[in-house]
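Okay, structure first, notes after.
Apart from one protein chain that is not included, each protein chain of the complex appears where it belongs.
Now for chain A:
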Amino acid sequence: MPADPTPHGATASGAGTSGGSPQGYRPGQEGGWASGDTPQRLAQIALRDLPWEIGVAKPDPAVVVDGVTRTFGGLTAVSVDHLEIQRGGITGLIGPNGAGKTTLFNLLTGFDQPDTGTWSFNGKSLGKLSPHQVARMGVVRTFQLTKALSRLTVLQNMLLGAQDQKGESFFRALVPGTWRAQEKANTEKAMDLLQRFKLDTKKDDFAGTLSGGQRKLLEMARALMSDPQVVMLDEPMAGVNPALTQSLLGHVKDLREQGMTVIFVEHDMDVVRDISDWVVVMSAGKIIAEGPPESISQNQAVVDAYLGAHHDAPLSAEEEDQVLAEAEETIARQERSGGDVLSSDRPKNPKGTDR
């Protein structure tokens, strides 16, 4: 899938040295993109020359987050100083459990309100908007725990995703003539999407009868019914079998081909490396690193966040002495009361040898 097979990790350490390709991002032109290029490649190229800095400005940001904090009692769940999400690219959001990834998603989509900060989409502020208003602006999300509407059929699930439906107003619902044509068009669109997601044979089944992976597919397809500009996927691959993961990955890449901006939370690093153009790493509510996927595994702050800061640091001389002293003390104590300690162990040993 990546049009440019060169690993950017090799060049990106000297950010800015590669000088920009002729096909690259051109801020002066309309849309910024040279014609004939695939969006996937352009997002990658546009981001290639950026420094790997937290809060770095993107050439064409779709979503901008500024000084957003959210606390739950004494716990600061999210504290993001500045973050820009490149338009038309796939941005992976990773971090250990409890890093605040889902909370950030909730804040961005209106499901939660922050204590401070502003964030905007296409320059329009998203602050103080409720979830449905955010969705109507074209920012649609999926959930970590899949929310398939169990007692509706797959097709009904899909139709719910369509926007600006005339028949969804109480009084017009009573006059089928006002919404029938639109409903028919939506149904065709839904069937197209279901076909792409290989769910078309299930269209009349209750969504509650689908498998976990199929529900993930349905949720993504349903989100696409609203023709979103930004798709936020909360752990789209969690609990999905490897074969389906490949197909889901293909669908996510498709979204980028269609010019959508994708932000996704994922734990599987192979997936993140495979599809993302840019990776944002969160830990304890803060963004601790940003960069292309290749840069992340080399980043000391990221390794520390996942494995702990002292996981492989050598002990200092004092620490070593202290550990030794503790060990000696323990041994000495055991020798003093030695009989007891050993006798309690003894009865077990014969049993073990009997078997």
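To be clear about the criterion, contacts are C-beta pairs under 8 Å (C-beta built on N, C-alpha and C of every residue); 3 or more make two chains touch, one makes a residue touch a chain; residues count from 1.
The working rule: contacts and distances are computed from a predicted model.
Asker: Unshown chain, UniProt name, "Protein DltD", "ABC-2 type transport system permease protein", "Cytochrome c oxidase subunit 1" or "Amino acid/amide ABC transporter membrane protein 2, HAAT family"?
Answerer: The chain we cannot see is recorded in UniProt as "Amino acid/amide ABC transporter membrane protein 2, HAAT family".
Asker: Could you tell me which of A:T209, A:N241, A:Q258 or A:Q322 touches the chain that is not displayed?
Answerer: Selected residue, touching the omitted chain: A:T209.
Asker: Looking at A:L47, A:V140 or A:V154, which residue reaches the missing chain?
Answerer: Looking across A:L47, A:V140 or A:V154, the contact with the absent chain belongs to A:V140.
Asker: Which of A:R87, A:R222 or A:R256 touches the chain that is not shown?
Answerer: Once the missing chain is taken into account, the touching residue is A:R222.
Asker: Please identify, in ascending order, the residues of chain A that touch the omitted chain?
Answerer: That gives, for chain A, the contact residues 109, 111, 130-133, 135-136, 140-143, 147-152, 156-157, 159-161, 163, 165-170, 173-174, 176, 179, 183, 206, 208-209, 219, 222-223, 225-226.
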